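All protein chains but one are shown at their positions in the complex.
So, chain A:
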Amino acid sequence: MSAPPGLLGHYRQMLLIRRFEERAARAYTEAKIGGYCHLNLGEEATVVGLMSALDPSDYVFTNYREHGYAIARGIDPSRVMAELYGRSDGVSKGWGGSMHLFDAQARLLGGYGIVGGQLPLATGAALAIAYRGGPEIVMCHLGDGTTNIGAFHESLNLAALWKLPIVFAVVNNQLGMGTTVEMSSAEPELHKRAAAYRMYGERVDGNDVVAVQESAVRAVAMAREGRPVLLEAVSGRLRGHSVVDPAAYRTKEEVAELRAADPVLALGDQLRLSAEDLEQLEQSVAAEVGAAIAFADASAAPDVKTLFDYNYATPVPNDLNRLPGQPLFAVAGA
């Protein structure tokens, strides 16, 4: 193989995310996965490029479109799939689901389903790092649409004011659900919003994993010096907003353009892998995804006995652990 070893690793990770997401979509249609399910299809270069810039001790806060980030963080895809399946071996023990992946060990501190909810939290994590004088940074992912929520403004202002070690990474897939960036953002070049906070802002081609990595490495280095960054990676999502969205709002031409810019295919071409090497990679990725499905399928549903286990971290008297049909007090004669 002639490709640089780092890049080949990126390619494998991107391919793993691609096949994982495709398989998750299928599992959804088989009713193995419930709720909402948002996929990173088309964003693989952005996901892998951003995550490759982090140290294991850094913290990640992200949104509901986050399966790929969890996998790129090195979390076992089996435990991610088990979470999508709502099983006890899932990363969040079946409490979170697709939108709420969390792994304290991997320092992936969520997975948040409320648009923009992760921004103040991530800012606070960076504040805690600064408070202790630690070397870590926080990377916080958000979508293009999310730049219009109030928490975006408040968080960037706080981060800049307090010189916090944080990278806000806008994953600009050019759509909210069906709303384009131009429809929702008066300044559609989102990285320029950094100027309002005297923050460094940069835009990068999110389909180019090497370019994303370079920008992310630069951003992370700045953040480590207490200079927060707004990094915008422009890509596209290959399917609907979530698994159930047929994306009827997109024209044939748009879809054709997206497919032509497919970052996984592009990197595959660039690497000029032999047919055998490609086949081998596909097989090893397929085996990993297959194992994830098998693991998720075999994992037990959470026991109803554990329903009240996480009410409080510090137990207190008079906590009400009752199921819907139970009375508050013993019923006479019952």
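Keep in mind that, in the parts below, a residue touches a chain if its C-beta (ideal position, glycine included) is under 8 Å from a C-beta of that chain, and two chains touch if they have at least 3 such contacts; residues count from 1.
Please note the rule applied: contacts and distances are computed from a predicted model.
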item	value
Per UniProt record, name of the chain withheld from view ["ATP-binding protein", "Alpha-ketoacid dehydrogenase subunit beta", "Methyltransferase family protein" or "Sarcosine oxidase subunit delta"]	"Alpha-ketoacid dehydrogenase subunit beta"
Contact partner of the left-out chain, one of A:A24, A:A122, A:L142 or A:A194	A:A122
Residue in contact with the excluded chain [from A:A31, A:A186, A:A275 or A:V316]	A:V316
Given A:G68, A:G110 or A:P263, the one touching the chain that is not displayed	A:G110
Hidden partner chain, touching residue among A:H10, A:H67 or A:H100	A:H100
Contact footprint on chain A, counting only the chain that is left out	59, 61, 90-96, 100, 102-104, 109-112, 114, 117, 119-129, 131, 150-151, 154-155, 157-158, 161, 309-314, 316-320, 327-329, 332
